[in-house]
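Shown here: the complex without one of its protein chains, the others still in place.
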Amino acid sequence: MSIKLSFITGCALAALSTSVLAETITIATVNNGDMITMKELSSDFTAKNPGIELKWVTLEENILRQRVTTDVATSGGQYDVMTIGTYEVPIWGKQGWLTELDNLGATYDVDDLLPAIKSGLTVNDKLYAAPFYGESSMVMYRTDLMKKAGLEMPKKPSWTFIRKAAKAMTDKEAGTYGICLRGKAGWGENIALITSMSNSFGARWYDENWKPQFDSKEWHDTLQYYVDVMEESGPPGSSANGFNENLALFQTGKCGIWIDATVAGAFVTNEKDSEVADKVGFALAPDNGLGKRGNWLWAWTLAVPSSSKKSDAAMKFISWATSKEYSTLVADKKGWAKVPPGTRASLYNNPEYMNAAPFAQITLDSIQTADPKNPTVKPVPYVGVQFVAIPEFQGIGTAVGQQFSAALTGKMTVKQALHSSQRLVERAMRKARYPK
Amino acid sequence: MAINNSNKSKLIYTFLAWTIGGLIFFPILWTLITSFKTEAEAISSSPSLFMFDWTLENYADVLSRSPYFTHFWNSIVISLGSSILGLLIAIPAAWSMAFVQTKRTKNLLMWMLSTKMLPPVGVLIPIYLVFRDFGLLDTKLGLVIVMTLINLPIMVWMLYTYFREIPNEILEASRMDGATIGEEIFHVLLPIALPGIASTLLLNVILAWNEAFWTLILTAANAAPLTAFIASYSSPEGLFYAKLSAASAMAIVPILILGWFSQKQLVRGLSFGAVK
Partner (left out) sequence: MATTNSRSLARLMLLPSVALLLVWMIVPLCMTLYFSFLDYNLLSPGNEEFIGFLNYEFFLTDPAFFESFFNTLLLVGGVLVITLGGGIGLAVLLDQAIWGRNYVRIMVLAPFFVMPTVSALVWKNMLMNPVNGLFAHFANWIGVTPVDFFAQIPLLSIIIIVSWQWLPFAALILLTAIQSLDREQLEAADLDGAGPFSKFFYIVLPHLSRAVTAVILIETIFLLSIFAEILVTTSGGPGYESTNITYLIYTQSLLQFDVGGGSAGGIVAVIIANIVAIFLMRLIGKNLEG
């Protein structure tokens, strides 16, 4: 063959192969800061994988969940990579709706993933989703206000201490409220917080026979504490406050203590957005000495629906986005404090990260004490720390959340709220034919 | 004396009108102003109307993060497309109902309106399944079809009440002159009815532009209009009010401009049969 011909043939073959390989994958993701960063940096992925094009669908969490679940359950096939949480993975994995992630690459190092998180993402020892970032919950407090009140926050406070400290820091005339907690009704809003609290009070959602336990003493103690402490030291309007509203309150200096997601650590210490950036301290979520602390466990993860026809490309993307190299990339472009937290042990062994993020150690400790397979003091038939990984939970959790939020506003007594929660959960379980 | 009195009342009415109009417009004004603030400023406990550091960073952020123009184009195609398609179907229907009255006309009208009574949340899954089977998910065509169908009753109804005001004699005269039905519609009816048709078109463009249920459920990356664009800025974890304001401004302003230029049209056409 002449050189010219072989050259042309070579070019043709190359063009053919790239055009055969060129595929577009659609990625559905939440509009949280870390995912936005992932989208920004995705040019790194496309440079390394020239045959793959990325299309993005970015939405608010609840809408995203609705869309993605509808699609995966009806095999709509609209997405190749889905961002789902540790709530969905056990349920969907069991249904066979997710592709097993068995081809993440040689350098991926699956064992580097934090065990608490990894266990939430495996069903029958198969990994169905890769964690993008993980979080637990912790206590954030104002060091200046604590000092003014003459108190010192221990690293592992008790709920009794928190109540005392909140009261001491409250000055309603001046617009300072000792404690800000979620109050907005929703299974991922107030229920996430109160369920985690209840774990540390010794309560549980169901006993081993799937009988709801809201008429137990432990639940009464939990809800009574919550309502009392918010009445004494909480801000007005708390029944409509979710994560963002409390974040705004804390950043404008209105809260003495805020117990919420560990990712908030980066926000409240950010000088650009927070008026109190240099006055924040961190502690582990409180407990009552019963062996479980009041923190939760959540991770946003990337998964491939089994209806996707581009699972290879999708897995390549997931591997890139959750790899060690990705963390280094973020560190290079945005600084170590912005690296997605809570997924890999290697990150926490990295002194550069630990120095840049003052909340890193607490985050790691919090994640490691959470155990989704054994979340409560007494045994339970479900997995999940701040949720119950059954399909019915979203509806049940939100309905119970509405009752709790009514108790918070004083429209119902704690007893009434628990009683109606008990009834409605019993009803729902009957409808869903539990025990199964 | 008369002149002074009328000027005085004009002044009072102007003052009243501007105050009330201003109060009504205020939340939107506030959104527009917030879009120029930093996030920290947007949640500050001492909010200010003008005295702050104006910044364009939110707009820059929003434009770099999302394909605004793709969304914008999708919104235009879907709103305009469904309104025009709707008109094509509704005009003949309204014509026949207005000029060929039967006993059943009123019931027919009520039935059409009643098709809007099934709440979207209830039919979400059936529609999704149908769309999946027809390959219409995430297509502009699919959304145009949905928007046309949900607004068709309103379009028919508006056109019907407008057509009813047109005196029959004019049309009969043209018929006696030997015009066919088609000519009758095109050369006689449409020119007279143009204001009503225009405002029906406008109203439906606005309704379709802001429809935030089906446009979110049935689209993914390709056909998502501005409603999805805004939804991607709403309630993430972290401060977002300034960016949401910027995104909203970018979605509201086009429609506001449209409304500004067509307000006379809108006012004239929404007469529901009370025009002389």
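Note that the chains are named A and B in the order they appear, and that numbering of residues resets to 1 at the start of each chain.
Criterion: a contact is a pair of C-beta atoms (placed from the backbone, for glycine too) under 8 Å apart; a residue touches a chain by one contact, two chains touch by 3 or more.
Here the structure is a predicted model, which means the values were calculated and not measured.
Checked against the full complex, the one of B:L63, B:I84, B:L108 or B:A198 touching the unshown chain is B:L108. Between the chain not shown and the residues A:A185, A:L302, A:I362 or A:V377, the one that touches is A:A185.
When the whole complex is considered, the residue among A:T26, A:T69 or A:T83 that touches the unshown chain is A:T69. Not every partner is drawn; the one left out touches chain B at residues 6, 9-10, 13-14, 16-18, 20-22, 24-25, 27-28, 30-31, 34, 43, 45, 47, 89-90, 92-93, 95-97, 99-101, 106, 108, 110, 112-127, 129-130, 149, 152-154, 156, 161, 168, 172, 181, 206, 209-210, 212-213, 227, 230-231, 234-235, 241, 244, 248, 251-252, 255-256, 259-260, 263, 266-276.
Not every partner is drawn; the one left out touches chain A at residues 62, 66, 69-70, 73-74, 91, 95, 175, 184-186, 189, 235-240, 245, 248-249, 252, 254, 391-396, 398-399, 401-403, 405-406, 408-409, 411-412, 420, 423-424, 427, 431-432.
The rule we apply is simple: only the chains that are shown with their structure count from here on.
The distance from the centre of chain A to the centre of chain B, each centre being the mean of the chain's C-alpha atoms, comes to 38 Å.
If you check the complex, the residues on chain B that touch chain A are 38-40, 43-45, 65-66, 124-125, 128-129, 132, 137-138, 216-217, 220-222, 224, 228, 231-240.
Looking at the complex, you find that chain A touches chain B at residues 26, 28, 30-33, 36, 39-40, 55-61, 63, 66-67, 70, 74-79, 175, 242-244, 247-248, 251-254, 261, 263, 267, 272-275.
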